[in-house]
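The complex appears here without one of its protein chains, the remainder shown in place.
As written, the chains take the letters A, B and C, and residue 1 is the first residue of each chain.
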Amino acid sequence: MIPNTIAITPQLVAEHGLKPDEYKRILELIGREPTFTELGIFSAMWNEHCSYKSSRLHLKTLPTKAPWVIQGPGENAGVIDIGEGLACVFKMESHNHPSYIEPYQGATTGVGGILRDVFTMGARPVACLNALRFGDPSHPRTRHLVSGVVAGIGGYGNSFGVPTVGGQMGFHTRYDGNILVNAMAVGIAKADEIFYAKATGVGNPIVYLGSKTGRDGIHGATMASAEFDDKSEEKRPTVQVGDPFAEKLLLEACLELMQTGSVIAIQDMGAAGLTCSAVEMGAKGDLGIELDLDKVPCREAGMSAYEMMLSESQERMLMVLDPAKEKQAEAIFVKWGLDFAVIGKTTDTLRFVVKHHGEVMADLPIKELGDEAPLYDRPHVASAPQPTIAPESVAAPLSNEKALLKLIGAPELCSKRWVWEQYDHLILGNTVQAPGGDAAVVRVLDGPKGLALTSDVTPRYCEADPVEGGKQAVAEAWRNITAVGGQPLAITDNLNFGNPERPDAMGQFVGCIRGIGAACTALDFPVVSGNVSLYNETNGRGILPTPTIGGVGLVDDVAECAGVGFGAEGEALLLIGDTAGWLGQSVYLRDICGREEGAPPPVDLAVERRNGDFVRGLIRSGRVRTAHDCSDGGLAVALAEMAMASGIGATLETPPPGLPLHAALFGEDQARYVLAVTPARADAILAEARAAGVPALRIGRSGGDALTLPGERPISVTALRSAHEAWLPDYMAGKAA
Amino acid sequence: MKAAVVIFPGSNRERDAGRALRDASGHEPHYVWHADHELPRGTDLVVLPGGFSYGDYLRCGAIAGRANIMDAVRAHAARGGLVLGVCNGFQILVESGLLPGVLMRNAQLRFVCKMQHLKVDRADTPFASAYHVGQVIKVAIAHGEGNYVADEDTIDRLEHEGRVAFRYCDADGHVGGSANPNGSLHDIAGIYSAGFNVLGMMPHPENLIDPLVGGTDGRGLFASLVDHFAATAA
Amino acid sequence: MKARVTVTLKTGVLDPQGKAIEGALKSLGIEGVESVRQGKVFDIELAGADRARAEDALKAACEKLLANTVIENFRVEIGG
Partner (left out) sequence: MKARVTVTLKTGVLDPQGKAIEGALKSLGIEGVESVRQGKVFDIELAGADRARAEDALKAACEKLLANTVIENFRVEIGG
C-alpha cells in the first residue's frame, strides 16, 4: 500500500496538477507540509473541474434568477417551479475526455452521473437529452467513437429506464482529438420536497450508499503513485465502468428513503467521489466532517486512504441521516441489495478529518478547501470580427434542388434516426413529441402539462463571433421550445472550450458567456445549472467553442402543442420573421460553396422575443398546429423537414422578395418560423402580425407528394426522405466517408 | 380483473404496465416483489413487465427467471391462470421454461426503439379477442435482444398449434423482409403457451394506449383481458 | 480455489453476434477467418479446497443458471 508519509517533491506536486504557487498557498493554509492523502484531496478540490478556477469569475455574470426559479446554480441540479406543487430538476454535464478514451463506458458513466445529480435532489428522472460532437467523418477514429458513444448513452438510459428524447449530433474536424459528450437529465419532484447537500446537526451519521469503491478513475496521480507501489502488477486502467442496474436500484432506494423523512442532506459522489461530496456537505453546512475509511465498502483489497478518497467509482451517494431512523434506512437499502455503511459523522470543528486503520490520514480546514481554491482572471482576447458576406456576392454553384438534397443528406443536417432509434425514447409512456422535431415534449405525470426540452448550440457561429454565437445558442433553444407552444423557463449550460490558458480560447469563453447572459436576460430564460469543460485541445488546436444550451419550457396542455409535420393538404404557409439572406457561416456556404467564413447571423433579442411570443400565442390560442423554426439550412431545409415529417409536400410560391433565390432559401437569418394554417385563418393571422410589428409573409401552401421550390422540378417527399435518411446508416455501415 | 405486476430489480416498465391495466380495468394492479413467494390471493392475471431485470446481465431474463416469485407464477400458469410477459417479461418467461425458445441479440446487433406494425395471428384468446385475425396494429418496440430463435421442431409445433400471437409486418400488413426489426424466425413477435394462457411478446402494447402518445392500438390487448374476466365472472 | 466455466452455443444454434463479428473481421482484412462463434467464460473464486465438491457445485450452477442448456453447452475447469 502507498504510505501516507512520502516526501512531497515538486515533481509530485506537478503530477497532481498543482502549480507551484498553488502549492505555496496550501502550505500557508495548513502551516505544514501536506500528507500524501492531503495532497490528493487538494488536487481534487482545486482542479479545474471542481473549483471552476478559470471560469468562476465569468459564470457569476450569468442571470440566474426569476420568480419560478427555486434553486439556481450551486447545487447538484437546478430546480424550477412548474406549478401545481411540482418542480422540474435538471442539469447537463460533459464526459468528453473519458468518452474519447473509451467511448462506450465514457458515455455510460456520463449519463449515470447526470441522472444521479437529478435524483439526488429528490426528483424522479423523466427524460434525458444529449449533445454529441465528433471529428470529421473521415477521421480514422470517428466511426468507432460514434458507435461506442451512442451505444453507451442508450445502454445506460435504456436500462435505467428513462426516455432519451432529444439531442444533437455534429461533426467537425476540430473535434478530431476531442469529442464532446454532453448529457442532460430532467426530473420531476414535489416542489416542497427538494433535497440539498447542506449538512446540519453535529454528531449526525454520514452514510455511504450504493456500489462499492474500487480503484476506478484515479487519474494521473495513480501513474505517479505507481512508483511507490513495489507490487505494482499490471498498469491499472483508470476507466470507470457504468452499471445502470445498480443506478436504477440506487434511484428506487433513494426515493423510498427520502419518503421516510430521514435524509438531512444528500450528495452524489461524482468527480473526486468521496472527497468532493464530503467536503461539500460539510462546508455548505458550516460543519466539520470526520470519516473512518475502515468502514467504506471496498471492491478491492488493500485500498489506501489516498485511493479511497480519489476513487471515481460510479453509482455511489453520501448522505447525512437522522440518527433515529438509521435502522429503517438500512432496511431499505438491504431490500434493494445495495451497500449501506455509516462511515463518519458531522462535527463542530470545521475540519475535514480522514482516518484509516486508526491513523489520521488527513486533517484539513474544510471551508478553505473549497472557498480558498485558486481563482484566476485569465488573460483573454476577443476574437477578430469576421466580414459580413453580402448575399449578392455568393454565387450558386448548384441548382437549388440539388443543393437542398445535398444539404439534407450531409452529416450536419442528415437524419439522426440511426442514433435515436437506439435510445428508448418511449418508456414511461409520456413522450408526446419524440426525437426528430423541434423540442421534445414529455407529459408531466398524467398531464395535461408537459415539458418542452431541447439542446442547442451552433459552434461555427461561436467560433466566428463568440458573443453572437452565445446569444444564438440560447435564442435557438428558446425558439425550439416556442415552436411547440411551450413557455421557455430556464436553461442549463454546458460550456465546452479549449485551453483557458490561451488568451484566444479564454476570449471565446468570455465572449460566449457575455452572449449567453445577454440572451438569457432579454428572454427571461435564466441559467439554473451547468457545467464547464475546458482544456479540450490536442496538439495546440482547440475545439470549436461549444456552449451547449439545454432548455426547458412548459406546455400547458400537451394535447395542444404544435408539431413539425403538415397537418393537411392545402394549408397556407406563413413565414414569420425577416429574411435578409444571411449566408455568412451558413451550412450552404460551407457545404455547397466550400467556404467556412464570414460573420454569423446576428441575433436581435428584442425581435427574437417579439416574433416568438407571437408564434407561441398563435399556438396557444389553438389556431396553429404546425410550426417549425428556421435554423441550419434556412427556409428550404425547414420546409423539407416539414414535408418529410408528414409525408405531405409543399409549394413555395412566393419566397421572401428582393434576394438572390438561393440566399432566400438557404440564408440562416434568426428569429424565423414557418407556420402552416388553414387558409381561412391566414389573412387574419397576417393582419395580427402586422399589428404586433411582426414581419410575416404568406409564402405558399402544403399539398401533393413533392416539395416544389420556385423554378425547380418538384422533389418528391420520397426522394427527400431517402437523401435525408441514408448518410448516417451508410456511414456507420462503412459505406460512406 | 385482479392483476399482479411483478417487480424485479431492474424492471422499468412496471408503471407503464400499471397505467395500461388501470386504464382498461379501472383498477390499480398489485405490485409484487420478486423475492416474495406468493401472489396476492385471487390473482387473475400476472404481468411480467419490461425492463432490464438484473441489468440483463448473463442473459436477458435469466436471473429473474429463477427468482422466488417465479415458482408461484409457474404454479399459477399450471392452474390455467393468465400470464402476460412483455419484452423483458417475455425473456423471463422463456428463461423460466414457461414458453419455448430463446430471445437472442437483434440481428443488426443494436438496440432498437421505434413504432412497429404487427399482424394479429390469433384472436380467439383471452389476450386478443378485441382484435381480429389479420388485423394490423401499431405498437412500440424497444429492445436489444428480441430475436426469437427456436429449433425447427419447436417452430413447427408453434406454427402447427397456432401459437404465434403476433408477427412483425409493415404498415400494409406485409410480413417479413425489412419489416422484421430483429431477425426473429418466422417474424415472430409473440407466442402463446400450449394452453393459450401464457403470452410472451417483445412489443409494448402498454405504451400505445393514448392518442397523444403514439396511438391506441395497444388498448385492445388490455380490453380483451378485461372482457375475458368479465365474461368468466358473469 | 479458482475455477473457469466456459459456456458455448450448441452446434446448429444460430449465433447472430458471431456472424457479425465474422463479417467485421473479414472486412478488417484479418486473414483466413472462416467462422466465429461467441461464448462466455466465468472466472469464479471458490471457498474450500475440495475439488470434487467444487466441481459439483459449479455443474449445478451451470444447470441452474450459467448456461441455458436448451442452446448452450458448458465446461467446468478447476484451477489452482
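Keep in mind that, in the parts below, contacts are C-beta pairs under 8 Å (C-beta built on N, C-alpha and C of every residue); 3 or more make two chains touch, one makes a residue touch a chain.
Note that the coordinates shown come from a computational prediction; the quantities given were computed from them, not determined experimentally.
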Exercise. Considering the entire complex, write down the shown chains that touch the omitted one.
Key: A, B, C
Exercise. Touching the absent chain in the whole complex: find that residue among A:30, A:241 or A:360.
Key: A:241
Practice problem: Could you list which residues of chain C touch the chain missing from the display? | Solution: 6, 8, 18, 21, 24-25, 28, 30-48, 53-54, 57-58, 60-61, 64-66
Practice problem: Just the residue numbers, please: which parts of chain B touch the chain that's not shown? | Solution: 54-55, 57-58, 63, 66
Quiz item: So which bits of chain A touch the chain we can't see?
Solution: 101-102, 104-105, 211, 214-216, 233-234, 236-237, 239-243, 245-246, 299-300, 313-314, 337
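In this section, only the chains that are shown with their structure count from here on.
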Quiz prompt | Gap in Å, rounded to a whole number, between the CA centres of chain C and chain B | solution = 29
Practice problem: Would you kindly tell me how far, in whole Å, the mean C-alpha position of chain C lies from that of chain A? | Solution: 41
